[in-house]
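Only one protein chain is missing; all other protein chains are in place.
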């Protein structure tokens, strides 16, 4: 009897691991670390169920990749067993380079280094440890592998990454409207001219998929309280760097040393707990700004946020800043850490890059935005930008 | 302890009846008849689970009305107990005038009489039987009652009727993408200037609601096989009238007598079973067309359908018709019953009538199609029309 | 690309038909007839969602058979493609012999002939029509095929028939407690010594399965209102025979002719609608008993029922019968149709026949009722019998 492990998943029922190499990669400490990194960072402050991990998401995306490959194979697309294994490994590891609180801290903990870059470094390291068996996965991950559609399944406007995170984030947050009919979509995909496409009858499911994504961004990922908490998290780390606040190793190196001093092993040894513990320590730090922000996150005493369609009213910002300076006895530079503006934008569909293509029965191919009676049409082009102001309560 | 009955519902869990008048209306034969009328007519030929009844849908809509009234009351809208009872009764009975196979046969069994007209007649009849206690329900049903929003809950672009049928039809057909977040929407409704509106934060839920409806129409209600079966059903009745085919009473009167001879009691005594039994009888009728169509429906041997964005190719229609005439030995007039064209159209949103209004926190009111970055915008105006041709296989 | 059809199912998501013979059997009128026979007869009078059909249940059981065969094959059990096809066809057709309202009328419409007998006749007829291709399915159905476990999957204490009907009936009735973890159980089955067994780690799932069944019988199938309605249905047919009440053909033959005159084709042409239409006709029959019962069913005006642990109090029965005789002006013989006693019994587990066997890792085999700390143990032996009295209200 072949290798066979089953994992219970509240979202998909069961996830099956029937490849020993895949199993061994999952067992590796680099991968297990993802257990300690929450998928949705601070979103649980609004949606208390949203505490699932990057490990869980990666396993889910892996499961959807299995379903996708099975369907394409059934449709006669020739994908070798080695390619199938490689595509599964590529998706399994696509997020392995995420650091603590993933996106929320990506820009501040390893400034200027995108998590995909680190994922790549880790996959390369694992490739060495596993005697080059991850070589093809590496190529699929970077897009170098000739069968382009395998990379598109890992990363594109209709990849299994998005399909899983929307499904999973919607499930755990309880925002059922974010539900994505992943099973139906995965029965509608096909390959044409070497590219991933969707069969004609899948048009409405794709529309729904894009609308679900649109809703999740607006209602969950960019929920004003979530934005506030994640802004606070970023500012805590930035302020800690600014005032050279100490914390336990190895996180301390990320705060107080230049990035080039840090090794991959050090990176792989930090997770959400390191940041959380540092913040706990900083709750009683002598720097007032750091202490205010740290206590705020710990006790869910968050900065207030106002969204608007236009940049914030300057008079209001000025007035608020003055009040904060007085109330907390801060100079203006410090008050700027506690009263600040920003903006967020999200497009429903990227009209220019890597379009979702529909394959008609008659062989015609159309961009989803160009089908008859398209819901996703040019009228939506342009990122939708929203402005916000965050400020501490008095 | 007050009157209290609980009904198990796979969709909502439990439906509570805590009003004796409502209970007595449910117990009345006119209402119980709805048990024998399927909500989705022939859709079960494609979606085998879609066999739920008009009675079940009406109970569901009643349940959502209870939730809506509860939320509005909580928000301080003054709705008297009598008005609440009346609104509940109005929605409970909104479909009571549906005949066998409801929409599918509406135009042919009682030609020229809309089911809402018959619902009104039945509500009036019940009002007499219940000593005038349904008077206010009648007024809400017709829109005569001053509090316009009560009628809007019964009938409008965001009424509890649509909310239930989308939710329920999606549930029973297994087309999960048609899911509507009725619970969230019902927490977002409010009344402003006497009209039903949706709070600002409900915008994305409303968008999703409209998209879900769009999808259900395209994927389910107008599924080509469903259209074929329902066209066949209509043509069976029309052909039966045409050839004066007999069947059991009282359905026979509907076939072979002028409409004005038919009483309300006769109308209320026919249901899906009468039509089904008549069709069984006609399977061996001497009229070839009637027999072909009847056998087709009974054994799920349906006419073929082709959809297209433009009217059907005349050459194809002609060619097909000739082949059918030859194969089945029919003249052209008869072949026209088995080879015919039609069209179906569905708008995502009605831009002109009874718009869905959004109430902003600052008191502003906007049509959902006019909000910033609207998904439902002018680019979708105009019904989307699709053409089809139906024809019998050879 | 191989033959491949997908059917939406609210219970399992998608059911796949990837065998053309299976597809052709489904398309046959004998099978399509099951669309017109409700799975749960009169249970919808209590659980309005419980209107699903025998066709839907058969498709569901077929789906579970596919999963079961897939799992056994994965575990190295050698099952040939022909055997797999045969087992799928056997389960698909296991209920094809059900008549109108299935179990509820089984004893009265074709007295003395069990539905499995008729299923067998129909499978034989289909075997002829399909050139003997159903021969192996026939053998599996009857238990004649050497691989006993294939028959056990079709019919046994842990067959896919039960697994589907519990799951499906629970789903449509909304009694979520009847939920059965069919997916987990199907991952735990295996074959040992030619018999179907359950792996050790599946013990608790099996316990839950038996308890779910226990609950469904007590709460749903033997719900007092359901029992009342089904008793009424039986008595309507019996009374119709007794008074030789006429109705439309072919049902009329079942009522007014000896069983041996009836052909298989006649049997296959009646369904729920025939019975429902006959009952409608009898609502105004001159026989008072028949008319009372018929109106009761049509308008959900049901006989009252009292359950008790012991046979009904004779004094109460006598008193009630007298009151009914007076009120409805009936003689005692006729009153006996409207006031009567009965009993129902259901065992949680059949200790003697076809036990569910657990296969331990060490190779040991135990009856589920004999495992350590068994929930299902000898203390439950013996059918649990409940007595009821049904009587018409005054």
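We just call them A, B and C in the order they show up, numbering each chain from 1.
In this text, a contact is a pair of C-beta atoms (placed from the backbone, for glycine too) under 8 Å apart; a residue touches a chain by one contact, two chains touch by 3 or more.
Given the structure is predicted, the values throughout are model-derived calculations rather than measurements.
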Using the touch definition from the top, which of B:6, B:244 or B:365 touches the missing chain? B:6
Missing-chain contact among B:83, B:116 or B:183 belongs to B:183
In the complete assembly, which of A:53, A:205 or A:234 touches the absent chain? A:53
With the missing chain put back, one of C:133, C:192, C:208 or C:288 would touch it. Which one? C:208
Omitted-chain footprint on chain C covers residues 176-177, 179, 181, 184, 204-205, 207-208, 211-212, 214-215, 218-219, 309, 348, 372-373, 375, 377-380, 384
Even though one chain is not shown, chain B touches it at residues 1-2, 4, 6, 13-14, 74-76, 183, 187
Mind listing the chain A residues that contact the chain we can't see here? 7-11, 13, 27, 29, 32, 35-36, 44-49, 51-53, 55-56, 59, 171-175, 248, 269, 272-274, 276-277, 280-281, 298-300
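Basically, only the chains that are shown with their structure count from here on.
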Outermost chain relative to chain A, judged by CA means, is C
With chain centres taken as the means of their Cα atoms, state the distance from chain A to chain B in Å. 42
Compute the distance, rounded to whole Å, between the mean C-alpha positions of chain A and chain C. 49
Touching at least two other chains at once: which residues of chain B meet that condition? none
